[in-house]
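Taken from a larger complex, these chains appear in their original positions, while the remainder are omitted.
A, B, C and D label the chains in the order they appear, each numbered from 1.
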Amino acid sequence: MKARHKRLAFIAVGLIALGVATALVLDAFRSNLVFFYTPTQVANGEAPQGGRFRIGGLVEPGSLKRAANSLEVRFVVTDTAKRVEVVYSGVLPDLFKEGGGTVVQGRLAADGSFHADQVLAKHDENYMPPEAAEALKQARRVQTTVEVE
Amino acid sequence: MNTLAILRWLLWRELMLTLRRRSDLVAVLFFFVISVSLFPLGVGAEPSLLRVMGPGVLWVAALLSVMLSLGRLFAADFADGTLEQLLLMPVPLALAVSVKIMAHWLVFGLPLVLLAPLLGLQFGLSWQEAGVLTFSLLLGTPSLSLIGAIGAALTLGVRGAGVLVALLVLPLYVPVLIFGAGAAAASAADISPQGALSLLGALLVLGTAFGPYATAAALRIALD
Amino acid sequence: MGLFGINWYRYAAPQAFYPLAGKMIPWFAAIAVTLGISGLYISLCIAPTDFQQGEVYRIIFVHVPAAWMSMFIYLVMAGWAGIGLALNARLSFMMAQALAPTGAMFTLLALVTGSLWGRPTWGTWWVWDARLTSELILLFLYIGFMALQSAIEDPRRADRAGAVLALVGVVNVPIIYFSVEWWNTLHQGASIGLTRAPAMAAPMLWGVLLMALAFWAYTIVVALMRVRCVIAERAREAHWLNEMREST
Amino acid sequence: MLVVERLECLRGGRRLFHDVNFVVRARELLHVQGPNGSGKTSLLRILAGLSRPASGTVSWQGCDIFDAREAYVGDLLYWGDQPALKDDLTVMENLLVTSRLAGIVTAPASLKAALEMVGLARHANLPARLLSQGQRRRLALARLWLDARPLWILDEPFTALDAPAVALLESRLETHLADGGMVVLTTHQRSILAAHALCTLNLTG
């Protein structure tokens, strides 16, 4: 009898601990743990002003400019709502292209541009042959035009 | 005598023993201070750099100091035969283990926490940043003791235990380190550190609830 | 008497399991080879080129199955360890011991292929991103498990101590798996999930699945072979020591 | 009553002993004998619940000792082959702490009396590290005067003791048995026990 009560008490303590831990973890997921921001958040001033952080988004088509006699490149990262200008000097990854996904890491400069020390290409989780991608794009275009109409 | 009274005596014993062997305590604290102060010396004291590195360096140093002190947690008791007597105490072993871990934290963890604001200010952290750093250490160092105890118990009596402990325990320390240093970095970047602190809290709760059981099991195995 | 009229408990004894394992090995080896060859054929010859990554993406056929196996083997290993602790079954511990090196190997394979893949696609070998970090921790857990086991002389103690460690480390597996959902990171999210259609062209998917099954069969073969070694070694030790004792 | 049935012990895959059966009742002393390395210490550690046997059961007052650990441990005094002292605590503190951790409440006066008994009263404030081998053993011995638990399991308690201390320990064992206690012990000094060795168990090695 007594031993059973003790065991129940231990189980109760374990469950309570699990509950509290879960609550804390859930609470944690509501905040930004990995310093990853979208251009909108950056524009709203939510991103850290002093620290190093990451911005993820698409490279705006037509925004990529290379400096004449150095490795410096400038481009704009956008989440279609807001844009952030990025300055980077270094080699860009092979899969980096206008319209493609990217993750840049660095700090905000005083003029509001983002000085990246690392630029990475990020792609989505879709794998398909080029023809399929083309077909899909076609289908989407049709869909949007239909929607516009 | 009831369980609580026995556990109180155990705590008394543990504190007494470390007070008698103050050199261990001093060595660990000294190591913490040295490895933290080395950076301004070795890296060159450029203030902006120091401010960025500060929290991370303090956290890594705290983690390594706690790890250095883990050797003493059970090994001495094991060698002189008193661990057998602890296993035969008329209280649940997991409770006794909790008390030992608490004593370990009081002696080796708490002083680090108390020293942290001073060292933090040395790195040019603001009061607020130093505060968050200290709080993250306060939440995190008990987890380090709790996790470390499992490793220490698993490697009891094994040759090369000191290094093996590091091997077992460091991977489990990584999350504590990431969230601990992350909290401080967040506050340095003017973001709320609450997310990281919540995770540290979650780790602490889980560690307190389940760590002593794993440690107790490991001790029984070690003495088998 | 259990399923199929066989007393399965009989095989919980290492001596009885030894010949059974021996009989199972060729079958699984055959399965592993067949699946492996067909998987490779599909992935190298049939699967089309990817629209974004070109040919580089073919690393997927090693990377993804290896990454899956690294986590899955850890779960199985911890499961065996838990059963061993609960039921005091020697064979369970031996299974856990036999699985660890293969698990470590697949973890390493996932890490290496991942970083080989990361260089052309992301532009870096390594970032301290949640998934990559937790996968690295997994490797360290495997190594820790093996180091602990080999550092303890007494096999009984080694088994149990390793089991406790394996169980403690289990928390890491869900972190690896869900890290891409919990944290917005560089590593891509799941392409293949149970709750929705895979975001992958069918031949690619088949390649990945066949390779995963082949790795699975391979794991079984290697684990069985290793467990036979462990059984034999311990039996020899016991025999040798008993003999030694009788002659004193 | 301590009942041992069909006990088997494996060490490193080697069988130290098997099919060991015995019962220890109140007022009985069991002397475990055997050559070096025959498994006496291993047996005593199993009896104390510190290590698990390969097979067989040990039960105390009808319950398996591994199931009813807490009740058993409250009735047991185990003294391993080391004296289990903390070198950094003083003699008095050592005695205080071992008895308190075993759940025994005693007046300071009786602690002093126990030290007096084993001839260490003079050294009460000396750190245990400075004691001689025999004095360390005597300090371990002192706890027997504080302890009313029924079952004593002692591994080589006579080691390093001089003749008067041996006599002292013998008389304490006798009182304990007379009070209805039980003792299981090992020793190679067999002459010592001639008087009260009620049962002996031989591990043939």
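Criterion: a contact is a pair of C-beta atoms (placed from the backbone, for glycine too) under 8 Å apart; a residue touches a chain by one contact, two chains touch by 3 or more.
What you see is a predicted model; the values in this text were computed from it and never measured.
Overall, the file's complete complex carries the labelled protein chains at copy numbers of A x1, B x2, C x1, D x2.
Criterion: only the chains that are shown with their structure count from here on.
Counting C-beta pairs in contact across A-C and across B-C shows that the higher total falls to A-C. With centres defined as mean CA coordinates, chain C is found 32 Å away from chain B.
Rounded to whole angstrom units, the spacing between the C-alpha centres of chain A and chain D is 66. Residue positions 29, 33 of chain A each touch two or more of the other chains. Residue positions 224 of chain B each touch two or more of the other chains. In the complex of the two chains, the chain C residues touching chain A come out as 48-53, 57, 60, 120-124, 127, 129-130, 182-186, 188-191, 199-201, 204. Across the interface of their complex, chain B is touched by residues 85, 133, 137, 140-141, 143-144, 147-148, 151-152, 156-157, 160-161, 164-165, 167-169, 172, 175 of chain C.
Across the complex, chain D meets chain B through its residues 48-52, 70, 73-74, 76, 78, 80-89, 93, 97-98, 100-105, 127.
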